[in-house]
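To start, I am sharing the structure in question, which I have written as structure tokens.
Heads up, one of the protein chains got dropped from this complex, but the rest are sitting where they should.
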Amino acid sequence: MARVASALFSRLVIIIPYAWLLFFFLIPFFIVFRISLSQTAVAMPPYTPVFDLFGGLSGVMEKAREFSFDNYVWLTEDALYFNAYVSSVIIAGISTILTLMIAYPIAYGMAKAPKSIRPTLLMLVILPFWTSFLIRVYAWIAILKPEGLLNQFLMSINVIDQPLIILNTNWAIYIGIVYSYLPFMVLPIYSSLEKMDHTLTEAALDLGCTPFSAFWRVTFPLSLAGVVAGCLLVFIPAVGEFVIPDLLGGSETLMIGKTLWNEFNANRDWPVSSAVATILLLILVIPIVFFQNAQAKADGEGR
Amino acid sequence: MKSLGSIRRSFAPWADPASKPFISVKNVTKKFGDFTAVDDLSLNIYTREFFALLGASGCGKSTLLRMLAGFEQPTSGEIILDGQSLAGIPPYRRPVNMMFQSYALFPHMTVETNIAFGLKQDGMPKADIAERVGQMLKLVKLEKFAKRKPHQLSGGQRQRVALARSLAKRPKVLLLDEPLGALDKKLREETQFELMDLQQELGLTFVVVTHDQEEAMTMADRIAVMSHGKVVQVATPAEIYEAPNSRFVADFIGDVNIFDGTVFAAENGYLRIETGNGFPIRMASPEKPAIGAKAAAAIRPEKIRVSRQPPAHAPINAVEGEIWDIGYLGDMTVFHVRLKDGRVVKASSLNAVRAVEDPFGYDQQVWISFGEDAGVVLKD
């Protein structure tokens, strides 16, 4: 009896979360793809054809004929979407590089900090992550506005006499992404630096490297796993970012997450927004698979 | 208490064909994918025996122990315990308990609740559990530490809690996985004897896995030397040391000199082996291989004498060389003597008298020699 229960238990451990994710994570993507082939309609739900599984197989086949790739054709015809994809990738890429450049020295400094204060530093990096994303983005509006705190400060110390226009430009988006995603970059780099054996650097110095070349030839290559993980953790969500371009970006800023949101909420065009999401997912599949491999590898090492 | 030595000396159920083995491992093979961890292995272990599985890491000894405990199922073959097959019986239904290498103490429970854990699973009444736990604490001398948690104990104390916990259910067999591996040298030596006394006192069957030959030699009634998933030799410690059945065992246990050669002559229990460069060896051997067959003599360093003058039986079992290295260990001195053909022979001598001055110096010309019963002849 107990053995049956045990066997059942171990099955359930796998089946329950598996089924949940299949139903709530994987299947929805197929629905997104299916609806991206439908037409907009003034109805609820606002698209045709609507699948009616009770209509039998012939009914389904009948409706399947109404599917078309029109929405995708439409996406390629309108330069707006193409530009939005390209500029999302570019903005995310630039932001990722900026984040890396700022995060690496922080992570490096933390890894070199005295052991006793490292947990505190770590907590201080994680703490902003616990506070609302929306709040953190919102905080920048007051700083970056033309009459905002940054301009007030710079003008009071006479660095500038005209307020800098930052809010509603791409620069505000870069700042917003760097700021919001900084902990995601610092943490993996820190953890790869922290577990590094510091005698490796000493060995490099002993063998004649200068501190600078010891860093580039020993420390940095060994922290690459953390750098890659951090870059993916920043880049992938940044491509589809909505809140930051919406609150900090300008009207001319094109990012696909915002385009999708508008298409869905303002235009109520579900099929087109589904097509937008499908293509965004296709763009991100490669970095996501990269990320998963990196994760799986990290698990293997921890074992 | 009666002297345990007298009981131990006469204890040899394996030599008695009438006695029935308590644990019988029959042609057991265990494969992990393509890797064969245990390869068609058979063993018998008797009641009240202290049995050691000895081998280098990866030889399959731990896998065999885990199959006895029920954490792994044999790919083929069968294990029989007390006349009952263990096939398909999960670990929590087996009358064996195990002491883990890492001790595996439950970190969130006190010493007391750790020891009581197994009894609670059996649904023993509360009062009986308390009594048994008390006995166990007394047995391992930890009465004062009952309320402590594992992290509040020293390494030696943790080891004793692990032991008490695995003994609390009075298992028919106690399996010990490197039981002393995490202790420092001094504590390890003390604990070896404690474990032996405990095993005698409780009258249990112990199966211990170890990679430490000294540990196995000290504690075990019999040792199974394992390599690549197979048992190479099962015998008492003395037999394993003095009469290894193969080059592997001779080499694995202690230090040894192996002289390769060919059989030159065989007469009434002795073999003459020619090892080249005018160094014939005459050695006792129960077997009688053909003339011209390959053979090797294995001789332990402490059985080799070093002298300035050639012994009377020279050149048989004696050869000239030069002292190459001297290692002074306090209780004994190890000499590396280099023969003319470049072979290096290890010889050791006990420093029974307080040495004021070393009798031999570097580069000195000496003779090494040994008796006709000093070693064994290996066929492979």
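In this document, chain identifiers A and B correspond to the written order of the chains, with residue numbering beginning at 1 in each.
By definition in this document, a contact is a pair of C-beta atoms (placed from the backbone, for glycine too) under 8 Å apart; a residue touches a chain by one contact, two chains touch by 3 or more.
Assume contacts and distances are computed from a predicted model.
So which of "Spermidine/putrescine ABC transporter permease", "NADH-quinone oxidoreductase subunit J", "Heme lyase NrfEFG subunit NrfE" or "Sarcosine oxidase subunit delta" is the UniProt name of the chain that got left out?
Hidden chain identified via UniProt as "Spermidine/putrescine ABC transporter permease".
Given that one chain is not shown, which residue among A:V89, A:C209, A:L222 or A:V243 touches it?
If we include the chain that is not displayed, A:V243 is the one touching it.
Just one of A:Y85, A:Y108 or A:Y174 touches the chain that is missing; which is it?
In the complete complex, the chain left out is touched by residue A:Y108.
For the chain that got dropped from the picture, name the residues of chain B it touches.
So the residues of chain B touching the unseen chain are 69-71, 90-94, 96-98, 100-102, 104-108, 117-118, 121-122, 149, 151-155, 157, 165-166, 169.
Can you list, in ascending order, the chain A residues touching the missing chain?
Touch set of chain A with respect to the missing chain: 2-3, 5-6, 9-10, 12-14, 16-18, 20-29, 31-32, 35, 45, 51, 102-103, 105-106, 108-114, 119, 121, 123-128, 130-136, 138-143, 145, 147-149, 152, 179, 182-183, 186, 193-194, 196, 198, 201, 232-233, 236-237, 239-243, 247, 257, 260-261, 264-265, 270, 273-274, 277, 280-281, 284, 287-288, 291-292, 295-296, 299, 302-303.
Throughout what follows, only the chains that are shown with their structure count from here on.
From the mean C-alpha coordinate of chain A to that of chain B, what's the distance rounded to whole Å?
A distance of 58 Å separates the two centres.
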